[in-house]
Structure formats: C-alpha cells, structure tokens
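Other chains of the complex are left out, but the ones given are in their true place.
Which chain is which? They are A, B and C, in the order written, and residues in each are numbered from 1.
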C-alpha cells in the first residue's frame, strides 16, 4: 500500500433507469495493485468501470483521476475492415507510440492472422488484438472488463503475465471478473 | 420567479392553481377576441372579407410559435448548463404545443388566404418565403419530438434534445435570412402591427392595408388569451410528466424492496 | 486536449479507408450520382428544356441523400464496436475527430458529384457557363450537408434504426445551403449567393463539430 494513488473515488453512485445500481462506493487504487470487481450479472461492474474511465457520468460522489488509463470493455473496438496490424498501427499513431507493431503482434501470438480483416477473425483473435493495444503505450492504470473472455488457456496465461508485469512495474489494474481468475488479486471489491 | 419555481414541489403547488386560472382567463380572452373578431368588427374587404377574421387566431399563433421555439431553446440551455430537471420537463412540454401552434398558424393562414390570394394560391405555399420559414420551424419542432421519442432513457432524451434545440435556434435566423433572400415574390403582407400606434393615419391608409385599431385590440386580446392557453397546456403536460416520473420512482422503490 | 495533429490525421485516414473499403473506392459514389441523374428523366419526362432547368436542382436532393445514407452508419458503428469509447478517452477533442471523419466521408461520397457535374450537366443540357458555379455550389453545399448530417447522425447514434430520424433532423438544416447553392448556380460567382453559401458553410464548420462532439459523448454514456 505504499505506491502512489492512481485513482480515487469517494462514495460514487450510479442510477440506471429508476434503479439505484450502487451507492457510496469508495475506492482508492495505488500503483502495484490488482483490484478485482466482483458481483452478480447486472450488479453494476461495467457501469462502475465506465465511470472510472470517464465514459459515464457519476450520479453522486466524486472521482479523482490522477493517472492515464487504458480501457478494454465488453466490445473490442475493432472495425470490420481493419486487420490486427492496421488496427494496432492506427492506435499507435493516435497515441504517438513508437512501439514496433510486429513485436506486439508476436507477443499476442497474432502473427498468423495479422493481415486478416477483423470481420473474419475468431472471437479470441479479436480479443487478443484489443489486448495488444495495452502494449502500445505505457499507461499506469488498466481498466479491464472481463478481459479473459474468449481467450484460450495460452491467452489467459499471456494476459495474466502481462498484468503481473504491469503491476510489478508500478502500474495498477482494475478488472471486472467472474469465476476464478488466473491472477493474484491484491484486493476484491464486491458490488 | 424562475429560480423560485425551479423546485418541482413549489412548481407543483404553483401550477395546481395556475393551470385552471390560465385556462379560465385564456378562454375568456380568446372568447372575447373571437366574439368581437367574428361577430362585431366589420369585415375588411381588402383583405379577404369575412375570411380575414381568421386573423384573430392567425397572428397570435404566428407570434406564439416563434416565441415557443425560443422558449424551447432557452429551457434546453438552462437544463444543459445548470441541469435543472424542471427545465427539461418544460422543454419536453413546450415542443408539442409549439408544433401545434405552428400548425395552427399555417392552417389559419391558409383559410385566410383562400380568397385574399385568389383561386389556386395554394400552389404558392411551397414557393413563398414567409410560409416556407414557418414550415421549416415546424420541422425543427418535429425533429425535436422525434429525437426525444427515439432515445431510450429520459436522461439521454433530455441531453440529445437540448443539443438539437440549441443548435436549431441558431439555425432559425439563418433560415429566415436565406428564405428572404430566396427569389420569391412573397404574397404575404409585411409586419404592420408595430406601426399601428406610431404611424399617422394617412400613412396607413396609403398602404391600403392599414390595420383598424379595433382589429389591433382584438389581436392583442387574442394574443394574451392564446399565450395563457399555451401556458396552461404546457403546465399541464409538465404536471403529467412530473407525476409519471414520481410514479416510476415509487414503482422502482417497491421493486427494490421486493 | 492535446494539440498534436496525429490523432486527427489518423482518424481521417481510418475513416477514409473505411469509406473506401465499404464501397469499392470511388466507383460506388460515382455510380450513385450517375444513377440518380439517370433516374431524373424517367421520373420527370424527357423535355430537354425542363431537364436543363431542374436537373441540377434534383442533384441537390441526391447530394442530401448521399450525405445522410453515408453518415448514418459511421457513428453508430463506432458506438457498437466500442471504437467510440476509445476515441472519447484518447484525450483529443472528440469534436475535431468527428469533424475529420465527416470530412473524409465527404471526400469519398460528396466530392464525386462535383467531379461528375460537367458530365451530368452535359447530359442534361445545362449551359457551360453554369458549370463552374454549380460545381462550387455542390462542393460547398456538400460540406455543409455532411456536417449537419453528421450532427443528426451523432444525435441518433444510439437509436437502432435511425435512417428516417436522421433525415428529419437534418433536413431543416439543409435548407439554407440548398437555397444559396441553387442561387450560386443560377447567378454565377458574382451574385449574392456565393458569400451567403460561404457563410452558411462557415457557420456549419463552427457549430456542427462541437454539437457532434457533445452528441457522441452522450451516445457513449
């Protein structure tokens, strides 16, 4: 608990329709931590993650964002006509990254389908492409919504390794997850 | 008064009284202006004979529909900047009433024009700049209503509607300018009301369409009456909306318990 | 909001390749306008003088149509595949990104009409002297259409089948550009139409991007 605070929420709440999903959720995440969001389907994990990312408005409470973050939601953010290579190149350009794309494709085991349009990729290959974005630029905070979905065993281990390295290097991860995780969580938050 | 009413509870208290009062006075004024307009004042042969009696609805509704769009944009602005929930409720309520008065302006104008502009004048509805700008205004209202209806949640409808209403407001003068610059010979008469008080009698007569002060009086009664009627209708819609929001909340709370 | 131009140019490039991939390059838009021009005599009769007089006006309708049909899916797809989330969090102005995407789509789907104008105009018997003003009118009017169409499409992005909704929202905003555009074609470059058309384009350039930005943020909520 000695790392710097990367993000902090103070009694944040969310309302959907006329329903209060959660209220008074306070969370402080420091560098080095892996925080897992737990809760039944529909309990508000995605909603909370989107609030953390600044995508949804906070109905009540306050949120202090200190560090830049990467986002991976239920959807992968891929365009049908893009290939894994052009997708990663595109975001590398947007984010001003000089990382070698071939290296990222290699790391994500996407060498083979690197030039197949995303439309035709398998579910796991799409997910790997999206996860490749995390390697384009260093950002302290990773916000991941069920990131292990659709990955095979090798992919799971790969992602778990990425998360471990990231946290060891001073980053932090907040991830929504169901079931057993192949990673060591420093904390679990129930919603 | 507006900041006082911004509280929904106070609004409900205020409007419970305001609705019937506005209705009553509005109906009285409209009735009075219509009675005078339809029965008492002499028909003006230069302006379509008896048909010109449509004026006592036409002119107030023409003024109102423009005013209501401005009101819609203002309410949207208030909601967008300060998030006063009541402002959104108001915007939502103004839209159908505004569309209604725009339609009323058009219909009464058409009735009036039946004779004044001669047979076949309707050929020109789509070719007249004044008429076109009213039509475009109607579409701005319509687009606003349709957009709100298509959004899934109230919050989203409020925000999307506010963006459209505000952007639309700046578009209104542009449409006005462009339509006036458009090559048409408008057969619609220019504004004459404003000149009535100040201009000498002679100048009016010269124009051949001077407005009898007796007409003007009825016009103003009518305008006041329609203004009150519109307010009453808007307040009523707002009340209905607030009630439905409340009942939604109650229902949700009950679900939460069970 | 960073000031680097890289995100804008990348957004532009991505949208360009999307538009290109979605419709076999420029062939498709060219075909579309040529096809509409071909339909005109069928629906209006083959009176030569009449065609020359109203053909160019009908092409304005085709341009309006092209802008709406093209933009309908752009922002909706961004929303559904999650790319919008990434853009909003990219730290760049979402308004400018949306504007540069819109511009890319205009290049692919609006500009072809300008290129085709001489050919179509020739077919319809429009006098040569009116050609250049007409092209200028279609160009500036097209940009205006695409910008307002973009606002409507962004507002309707979260609506499942938004085609007609977009049209109804956008049509009133198209009116000034059509009026002035037609005037420019009629009275040439020296008339009052050109400055007014320019003004309504500049107005759209100023107002539409922030409106798109706000609408897209809302859609992502």
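Throughout what follows, contacts are C-beta pairs under 8 Å (C-beta built on N, C-alpha and C of every residue); 3 or more make two chains touch, one makes a residue touch a chain.
Nothing here was measured: the structure is a model prediction, and the numbers come from that model.
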Copies of each displayed chain within the entire complex, written as a formula: A x2, B x1, C x2
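Basically, only the chains that are shown with their structure count from here on.
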Rounded Å distance, chain B centre to chain C centre (Cα mean): 32
Whole-Å gap separating chain A and chain C, where each centre is the average of the chain's CA atoms: 36
Shared-contact residues (touching 2 or more other chains) in chain C: 221
Residue ranges of chain B touching chain A (in the complex, touch as defined): 153, 248-249, 251-252, 255-256
Partner chain A, residues of chain C touching it in the complex: 4, 6-7, 9-11, 13-14, 17-18, 21-22, 77, 80-83, 85-86, 88-92, 220-221
Complex interface listing, chain B residues touching chain C: 132, 136, 139-140, 142-143, 146-147, 150-152, 155-156, 159-160, 163-164, 167-168, 170-171, 174-175, 177-179, 181-183
